[in-house]
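Yeah, one chain of the complex is gone here, protein chain that is, but the others are all in their spots.
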Amino acid sequence: MLKAIINAGTLKELIEVISTLVDEARFKLSSEEMAVIAVDPANIAMVSFKISSDAFESFEVDSDNEIGVDLTKLSDIVGMSGSGDISLEVGDGKLFIKFLDLTYSMSLLDPSSLKKEPKLPSLDLPAQIVLSGNEFRMAVRATAKVSDVVIMGIEDEVFFMEAKGDLDSARMELPKDKLIELKASDVKSLYPLDYLSDMSKPISKANNVCIEIGKDFPLKISFSIADDKGKVQYLLAPRIEAD
Amino acid sequence: MLKAIINAGTLKELIEVISTLVDEARFKLSSEEMAVIAVDPANIAMVSFKISSDAFESFEVDSDNEIGVDLTKLSDIVGMSGSGDISLEVGDGKLFIKFLDLTYSMSLLDPSSLKKEPKLPSLDLPAQIVLSGNEFRMAVRATAKVSDVVIMGIEDEVFFMEAKGDLDSARMELPKDKLIELKASDVKSLYPLDYLSDMSKPISKANNVCIEIGKDFPLKISFSIADDKGKVQYLLAPRIEAD
Partner (left out) sequence: MLKAIINAGTLKELIEVISTLVDEARFKLSSEEMAVIAVDPANIAMVSFKISSDAFESFEVDSDNEIGVDLTKLSDIVGMSGSGDISLEVGDGKLFIKFLDLTYSMSLLDPSSLKKEPKLPSLDLPAQIVLSGNEFRMAVRATAKVSDVVIMGIEDEVFFMEAKGDLDSARMELPKDKLIELKASDVKSLYPLDYLSDMSKPISKANNVCIEIGKDFPLKISFSIADDKGKVQYLLAPRIEAD
């Protein structure tokens, strides 16, 4: 079904990106890529992830199929490996993970027992900003100190993230010339910071992160991993402002 | 009221020195300096701190005034900044803290709601020792392993710190030639190690720490931060020996 070799670092990145939202996931395997679309248990956020077979040292899939993986366990095992290569093999309802002189055999989950793959909504959002993942994480950490929701928006070609607590507030502003890209009309929307805090960890490693915003629409965050061979898209439901 | 720029490292040092004893403090601002005198909630220790306007990249105060600051919050925010400069601005009952592309606005506390500034007792203590902050911290950690009080004293031009537990004991001895300075007659007194453990963290960073001791008198510990532009003095009430 699957026979692949992948660098341990790439495998760790891949797991982190998905396990931010779900503990168990179904991986769709084809000869060209591995893909996951999953929604978190509370139906607030979604991840769509694809990684090309080119990101692997070797990658063989005989026919399109689907496997269910316990990401917590996989992450725990892969965490023991150094920085070398890891071999992954599926057979007999099991995933065999090999590195150094060790072999793990991990029972696969029945894909039909996992939450159904959600439909990715097609969104046409009015504002699009590209900034560094690091800067995004900084703003998330800062605003999370004063509130549990953040306003993200554009005002006169300035991108801002702002949170207001009862006594204190925090605001990050990035004018157009400090952004990698800005295509936007004025807009703002409200998002939950607990999800953004979790997401911002894998996001922080990306040089270019594309953020798309629409008033009371889901937030769309796109970035790549594995030298552009893996594509990640997060969608996060807005909080509706009471004003 | 206040408009200043300060290096993040200096600001962190300054906060640590005061927050060792209190969570909230009133800062007295004048055009020449910023000063804090505070006593801990249990009235056992006191800190007197002054930092010259020269320690700042820029420092403007239009008229003498006082602000109340939540040090726990300030420390949490400043902890996010890297090693660059931080801008502080007071206005409208708020402290604005800016670094990178972030602005925090933190409500100030009403100075009159804070514990009254204590009177600094004038002490003329018979023994004075100058040693490195590191050595002081070492002795505090060592004696704290066997007791919760330490005897500090001078005997025949040897400075010692000693603690006796039920079964074990620990003693540090520094003869005159291992001290930076010693002006002393023989004397010893007893002090609580819990306070000294907290104080010894900021103290350990100072090259020269001046310790003054008098039998059953408060312990006086003086050192500088910020390239000598900030002066710290701790006073710590003695424990009275039962013998």
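Note that the chains take the letters A and B in the order they are written out, and that residue 1 is the start of every chain.
Rule of thumb we're sticking to: a contact is a pair of C-beta atoms (placed from the backbone, for glycine too) under 8 Å apart; a residue touches a chain by one contact, two chains touch by 3 or more.
Not measured: the values here are computed from a predicted model.
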| item | value |
| --- | --- |
| Candidate in contact with the missing chain, chosen from A:43, A:105 or A:207 | A:105 |
| Per the touch definition above, residue among B:142, B:187 or B:237 touching the missing chain | B:142 |
| Contact residue for the chain not shown (choose from B:32, B:92, B:110 or B:173) | B:173 |
| On subunit A, residues whose C-beta touches the chain left out of the figure | 73, 76-77, 80, 100-107 |
| Interface with the undisplayed chain - residues on subunit B | 135, 138-139, 141-142, 145-146, 167-174, 178 |
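We adopt the following convention: only the chains that are shown with their structure count from here on.
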| item | value |
| --- | --- |
| Chain centre separation in whole Å, for subunit B relative to subunit A (CA means) | 45 |
